[in-house]
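Note that this is a trimmed complex: some chains were dropped, and none of the rest were shifted.
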Amino acid sequence: MSIWEYANPKKFLRTTERILPPLWLVSGVLILGGLIWGFFFTPDDYRQGSTVKIIYLHVPAALMAINAWFMMLVASLIWVIRRHHVSALAAKAAAPVGVVMTLIALITGAIWGQPMWGTWWAWDPRLTSFLVLFLFYLGYIALWEAIDNPDTAADLTSILCLVGSVFAVLSRYAVNFWNQGLHQGASLSLDKQENVADVFAYPLYACMAGFILFFLVLVLYRTGTEIRLRRMKALLARERMSDA
Amino acid sequence: MIEVRDLGVSRGAVPVLEAVGFCLAAGEALVLRGPNGIGKTTLLRTLAGLQPPLRGEIIGDREQIAYAAHADGLKLTLSVEENLWFWARVFGSEDIAPVLSAFNLVGLRTRPAGSLSAGQKRRLSLARLMVTGRRIWILDEPTVSLDTASVQLFASAVVAHLSAGGAAIMATHIDLGIDGRLLDLAPFKARLPALDFDDGGFL
Amino acid sequence: MPDLGKYADTVLSAYGLSALLLLGLLVMTLRRGAKVRAELAAVEQRVKSNG
Amino acid sequence: MRDLRLAFRAGGGFGLGLAFFLIVTVMVPFSVGPNSATLATIAPGVLWLGALLACLLSLDRLLALDWEDGSLDLLATAPLPLEGVLSIKALAHWLTTGLPLVLAAPVLGVLLNLPAGGYLWITLSLLIGTPALSVIGCFGAALTVGLKRGGLLMSLLVMPLYVPTLIFGAEVARRGAQGMAVETPLLMLGGITLGSIALLPFASAAVLRVNLR
């Protein structure tokens, strides 16, 4: 049995119906658990004080903001190559989640920046590329909304996603070249010696896992909604045909 | 020259016609009939390759097709000659003089297309077909706005085209006096798709 | 409640705004899901009964 | 060819882009203040921004007119590859909008106290960069042709795509004006332009075919 069987809408609905409830539960426990752990039971950082607690929201959100776009890119490719409707609809379903993640990363970052850097906003490369990513999300969603015919919309948005990804990477290099940053580099890399202290790291892992799962659950659920919406459109069009 | 088998066409994701089939040899004309909104334009656009068929197949050389739509597709600020020359160059033709005279456009040669009357514009847009040099003409209501004399001009252009081994498919609501096969599209109206709660037609 | 020191506003507003956004997204997703589900059921019912 | 002739004849696009460029640059000293040091600092950036806005504004005529009068359908069935047609359209857009901006930029630079070393670089960077703006814009226009409120949507879609070109282009001009090394951004700018010209017409044509069907 191949994974493509889940590209069948009915099969997809049936499967998600079964697996979603436990997933909701696990993602909720992980997020809430991680955040409570991080908020209540971790010490303050000696330099950043209590603001370090923002990391439990900021980093997972930033992670998912990028990965959501990446997932949309993969789904778009699948639609372009194999034309599975579910994958186009999954890309559509993921975009608003991605926007919210981007917004959370931007907002928590801006709030964090005020005490740390003394400014809400700086044209740091990482911040800037997130702003650009936000604009890409807006354009992508607006294009979906503007087109009536769902297949046309899927085709156009997927090509926009492909082209947009290339330009997003280009922008990333451009802003890197353009300005050196204030923002810290990755501190959770495997090969580096000085990772963040474990007290901060474990709740952070929990939150990251929670955000990933939460994203997954939301996207699966929303894809189901989009599938139903399409079926409804098809039925209504059919009804109109019988009227005419 | 062109053969159509079991063709289904759709517009805006709604099936419009189904199981259309015909076969057209060189020298033949096919006239599509049917009430407004039955799907003549949609069928012609599909034949011209502007949209993919829902099902079925179209056998024939796409590269031999010239399409004339409802809209005239003229650049109003260019002159009659310039409009024709543009399309002549696009299709690699060398000469527009015979076309100008065939559609009685010689006197209007240097006028900007925007200053032509509706029927004169239509003549110009039909003249465009002849400069393409293509053998299958696909015409969507070609005689709109034409007076009786111009309809005659057009009919004789079509007859000449057919006798030179061309073919034509056209949709029209009025009688043109071209003897071609009639195809009434009303019987091919797409029926409701079978209600399919199983996998295939779920969306 | 842990002592957040002089950064209490900062941390709390970050958590508050994020929670608002996440909950908003969740609520909208669920509400729209339920609505579409109900509408589809109605349409499906109607279509089935009309043939 | 016809596009070129038409663009010149219709004239609108031609004049509009240039006029807008003029307006932006002339208004800048009024809004930012007449301090010539400040003006000199921002001059290269302002010229690039003005050029970008002028391009953006003239985009919606790129395909919309052809779509409305039905000649886009005819072009799609013509024996030319749609990619070629769109490339020519982008070229026509560049010749009527981009090129005049390139030529006007040094003149307007005077108004903004552009440092003497900057004239060469602003001209060069615009010359290299504006073709990318036209090609990318053509993609945006193809995406939104025939849509309700297409103009607004197109601006929104095209803007993030313009970011890398703008950054590198303005960087070349700025560094050039300050006498710094410009090789890297110039190479990147050239790369973006060449890449866009080579690849984007395929995306535009694919998108346009979808929109026409």
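As written, the chain order gives the labels A, B, C and D, with residue 1 at the start of each chain.
Rule of thumb we're sticking to: a contact is a pair of C-beta atoms (placed from the backbone, for glycine too) under 8 Å apart; a residue touches a chain by one contact, two chains touch by 3 or more.
The model shown is predicted, which means the values in this text are computed figures rather than measured ones.
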item: Total copies per chain kind in the whole complex, with one of each drawn here; value: A x1, B x2, C x1, D x2
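Methods note: only the chains that are shown with their structure count from here on.
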item: A-B or B-D - the one linked by more C-beta pairs in contact; value: B-D
item: Distance from subunit D to subunit C - Cα centre to Cα centre, in angstrom; value: 41
item: Subunit A and subunit B, separation of their C-alpha mean positions in angstrom; value: 48
item: Subunit B: positions in contact with at least two other chains; value: 195
item: Multi-chain contact residues (two or more partners), subunit A; value: 231, 238, 242
item: In the complex with subunit D, residue positions of subunit A that touch it; value: 132, 135-136, 138-139, 142-143, 146-147, 152, 155-156, 159-160, 162-164, 167-168, 170-171, 173-175, 177-178
item: Subunit A-facing residues of subunit B, complex; value: 12-15, 190, 192-193, 195, 198-199, 201-203
item: Subunit B partner contacts - residues on subunit A that touch it in the complex; value: 8-11, 85, 148-151, 227, 230-231, 234, 237-238, 240-242
